[in-house]
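Note that one protein chain of the assembly has been removed; the remaining protein chains are unaltered in position.
Right, chain A next:
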Amino acid sequence: MIQIKDLDFAYKKGKPIFDKLNLSLNPGHIYGLLGKNGSGKSTLLKSIAGLVFPLSGKCLINGIDVAKRTVATLEDLFFIAEDIYVPTLTSGQFLKSTAGFYPKFSITDFYAYLKTLDVDPEQQMSSMSYGQQKKAMIAFGLATNASVLIMDEPTNGLDIPSKVQFRKLIASVLNEERYIIISTHQVRDLESLIDTILILDDHKIAVENTVDELMEKLLFGLFEDTRGMKVLYEEETMRGKHAILQNTTGKYSKMDLELLFNAVTTGSNLLTEMLEKGGNRE
């Protein structure tokens, strides 16, 4: 289990990024972390990866404080940053120099993933395009077979076929022991993969719900008129009102992540209160 307890963080005094942030993650899930620019998504991911240290509070992976950067934690965790750094090596050379830090690394998987993502293992990584570099690091990260896989905007820079292959790879590597945590603005790229939505807003986790829970509680739709309905949030458009309603009938609607995101980040109290009710999980 990953537990974040009362995390306080700031890069500058008086400008807090997190204020007593709490979050717990369970293995076997794909978490989608959403948040506005500058809300601290990357900082939260780095906190989980032990790359930045909190002012107070803790982030624990299986009970061990990540900030201690123990070998046991780091060898079972891989972080793919949004702006990746690649050395002047080919993917094959990078494998030789770096794979040794990850006891569960699979060389066979690595070459298979590179092939799937259409990356040449003989090419110097530093001479690759941004998208190719990113794919090389994704292949490496997945091949570590680390239990904790953290990816910051992984689909940025990926072309259309690579996005398809990326989704297939993520679907294939999830297992009961693995945590996959992905931050993204491109919600449509990953909609069918994410099973738990995390929305970071106002220095805290504002939404921490499985997609199933959200669908049970909420109803999304386009309505001509919403008078008399249990509206939690609505947006006026030319075609009518895009609304989130309280789901009282158990009917299924397709989740509109963008609308949900707007509702949460514009401070729809009705909505967040509703999600908190009975929102305690496992």
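Throughout what follows, contacts are C-beta pairs under 8 Å (C-beta built on N, C-alpha and C of every residue); 3 or more make two chains touch, one makes a residue touch a chain; residues count from 1.
Rule of thumb we're sticking to: contacts and distances are computed from a predicted model.
Undergrad: Hey, which one's the missing chain according to UniProt: "Transcriptional regulator, GntR family", "OB-fold domain-containing protein", "Biotin-independent malonate decarboxylase subunit beta" or "Carbohydrate ABC transporter membrane protein 1 (CUT1 family)"?
TA: "Transcriptional regulator, GntR family"
Undergrad: Considering the complete complex, identify which of A:125, A:194 or A:274 is in touch with the unshown chain.
TA: Considering the complete complex, A:194 is the one touching the chain left out.
Undergrad: Which of these, A:2, A:95 or A:215, touches the one chain of the complex that we don't see?
TA: A:215
Undergrad: Using the touch definition from the top, which of A:1, A:55, A:107 or A:171 touches the missing chain?
TA: Touches the omitted chain: A:171.
Undergrad: Tell me which stretches of chain A touch the chain missing from the display.
TA: 28-30, 164, 167-168, 171-172, 174, 192-195, 215, 252-254
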